[in-house]
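Note that this complex is displayed minus one protein chain, with the remaining chains in position.
Labels run A and B following the written order; every chain starts at residue 1.
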Amino acid sequence: MGRFLLRRFISSIPVIIGIVALVFALARMIPGDPCRAALGERATDEICDAYNERYGLNDPIYVQFGIYMKDVATGDLGESFRFGVPVTELLIERLPTTIELAAAALLLAVIVGVPLGIISGSRHNSKTDVVTMVGANIGVSMPVFWLGLMLQYVFAVFLRDTPLALPPSGKLAAGLIPVPFYEVWHLPVNGLTEFLSEFTMANALVTFQWEVFQSAFVHLILPAVALATIPMAIIARMTRSSLLDVLGLDYVRTARAKGLPERSVILKHALRNAMLPVVTIIGLSFGLLLGGAILTETIFNLAGVGKTLFDAIISRDYTVVQGFTLVVAISFVIVNLLVDLLYTYLDPRVRVS
Amino acid sequence: MTVQASDDPILEISGLETYFFTRDGVVRAVDGVDLTVGKGEILGLVGESGCGKSVTSMSVLRLIQNPGEIVGGSIRFRGESLLDLSEKEMRAIRGDRISMIFQQPVGSLNPVFTAGSQIAEVYEIHEHMTSKESKARADEMLEKVGIPDAERRAKAYPHELSGGMAQRVMIAMALAADPELLIADEPTTALDVTIQAQIIDLMREIRDDLGTSIIIITHDLGVVAEIADRVAVMYAGEIVEEADTKTLFADPKHPYTKGLIGSIPVAGLRREWLDVIPGRVPNLIDLPTGCRFAPRCRAREEAGLTICTEQRPELRTVEGEHTVRCFLYQEEAR
Partner (left out) sequence: MSDDLYDPPDRPLEPTNVQPLDGMEASDAIRDEVRMDPSGGSVGAVTSGGLWRTVGREVVRKKSAIIGMALLSVLLLLAVFAPIIAPYPPDQVLFDEGVSPRDPPCIHLFGCPEDQPQHILGIDGNGRDYFARIVYGSRVSLLAAFAAVLFAVVWGTLIGLVSGFFGGWTDNVLMRIMDVLLSFPSLLLAIAVVTVLGPGLINSILAIAIVTIPQYARIVRSSVLSIREQEYVSADQALGVSRWRLLIHRIFPNTLTPLIVIATLGIATAVLEIASLSFLGLGVQPPTPEWGSMLAAERNQVFTAPHLVFFAGLMIMWNVLGFNLLGDGLRDAIDPRLGR
């Protein structure tokens, strides 16, 4: 299996290089002068000349690319033109929000989607099955941004004075400022601890800041539900169809002929096999979640990678665009690699190769 | 052959009717089948694909699923009516008192579990053993069916096994709880000829040593000739002939049986044409009135019989234990 991992890793290297190149190219191709975009009216020709010189924008393109590659490899993603801070700092600040959102959505999608798929699949063509599949069909067709807005309306306006009311935007209630764990525990302040402290819910949990935790949790519900809907529907459908496939196979017939109760047949014999494609789906869903995060964060006003990336694109802050897109794409590659690994672990037939 | 003639048959199927209710019509897969299997007897059930032999065996274990249904007849196992049992009672019988093995042994084993664990599972459900005990018994079973280095093999996954090995594992699984009846559905069809011989020998040993009755379902007359005590020939959902093996091959009565036996190429025998049965198996939804084999029956043409297409012949005794379903042997036809 180590060899498999190595082989997979090596074959992703050209892809990663390709990603870096594509990101670099795209960022460079964005129309508009970064100097003028960053400095606005203050940008005169002389200032811009100096600006370009300073940021190496006058060098030939392949030199710029070479420098860029080196920088990326050493973890230097440049400085944001708009904020004037290193891109990595922005990343540290905002990535956790997106991860929390995506993780919550994925968890929701799997916890609800898989059992629904199993129930549907084991009761083929029954009423439950039909209803669930109709629901899944609708779920898969709903635009995330529409669902988000509708949820906002229902829970923040329609149910405003009921116990079901939920806040429609933001990460925390206004005025609530969480204390980072490194302050509470008197730990050194560095990139890693800052990064970890931005996981608001986890941070609040381990430092017993219950009010913060509750606020963060409640603010996460609507965006997570909105984001989770499409992946949930996909996972439910895939689980169901995979289960139905497997239930028609010979070894399921053998399991029944052995005298196993139907529950055992489905949950032990069929499911282990049926879940294999679903694991791969979950990996792919990650891509959907990242794309959806851009929309969700915009609607719910969450300062995560998605929203920041989008704002950066609009404002031509192209170091941020480069850096964030790179991180997103590479994490997608890593997630899929992990999924492949998991798949190999779960399926003995693949291990042999 | 040590056939123990016994008064009480282990399995008695009478008038079994299993139909499939599909969108295109009702498929009468098994349409009035009578079969008996004695204790320690090996019954061969022969016929082409689609004649209903597999459906018959699946009906015995009540493994027929939507849109299929057993609509009539009775199945008695040791005197007990299987069709009246609850699902829970039926489960106690499957794998424990009646077992089944299938074609494509590698595909019939769960790919994510080891061979040993799948055998051990039988002990766990039917004999409530602990996992340690059942594992030990599973290893024992693997040795009994002739797999060398059993303990190591038990840890193998099905895709790592050869076809013959996998079939032995299936047999081990089927015999684990010492069943009284083993139903073998095309057990050798997917295997190489040399391996086939080994599996057949193994099955004979099982009957000889353990006294297990066996129903062997196959389209291969060679297999049947090798191992079966009695043979029943099925066509389009019905039994058309039944006799002990020697008699069937020496003196086949039904034109279909004759055709089957006649179409076996014999090494060394020179002929101009391979004798085949013309025509095709009838559509089980749209069955012809009268004898189901009539459209393809050369003997009917030669004898100039008209009753064959008008009435359905019954299964009648021709001599001793030899029964045939054919108007050629029935007085009224003349």
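Simple rule for what comes next: a contact is a pair of C-beta atoms (placed from the backbone, for glycine too) under 8 Å apart; a residue touches a chain by one contact, two chains touch by 3 or more.
Quick caveat, the model's predicted, so the values are computed rather than measured.
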In the whole complex, not just what's shown, which of B:V27, B:A166, B:L260 or B:C297 touches the removed chain?
B:A166
The one of A:N58, A:N137 or A:N190 in touch with the missing chain is A:N137
Which one touches the absent chain: A:P223, A:G259 or A:G292?
A:G292
Among A:S80, A:T97, A:Q152 or A:T319, contact with the omitted chain is made only by A:Q152
Spell out the interface residues on chain A facing the chain that's missing from view.
8, 14-15, 18-19, 22, 26, 29-31, 124-125, 136-138, 140-147, 149-150, 152-153, 156-157, 233-238, 240-242, 244-246, 249, 273-274, 276-277, 279-281, 283-284, 287-288, 290-292, 294-295, 298-299, 309-310, 313-314, 321, 325, 328-330, 332-333, 336, 339-340, 343, 347, 349-350, 352
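Convention: only the chains that are shown with their structure count from here on.
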Express in whole angstrom the distance between the two chain centres, defined as the mean CA positions of chain A and chain B.
55
What does chain B use to touch chain A in their complex?
61, 63, 91-96, 99-100, 102, 104, 107-113, 121-122, 125-126, 157, 159-160, 170, 173
Within their complex, state which residues of chain A touch chain B.
249-251, 253-261, 269, 272-273, 346-349, 352
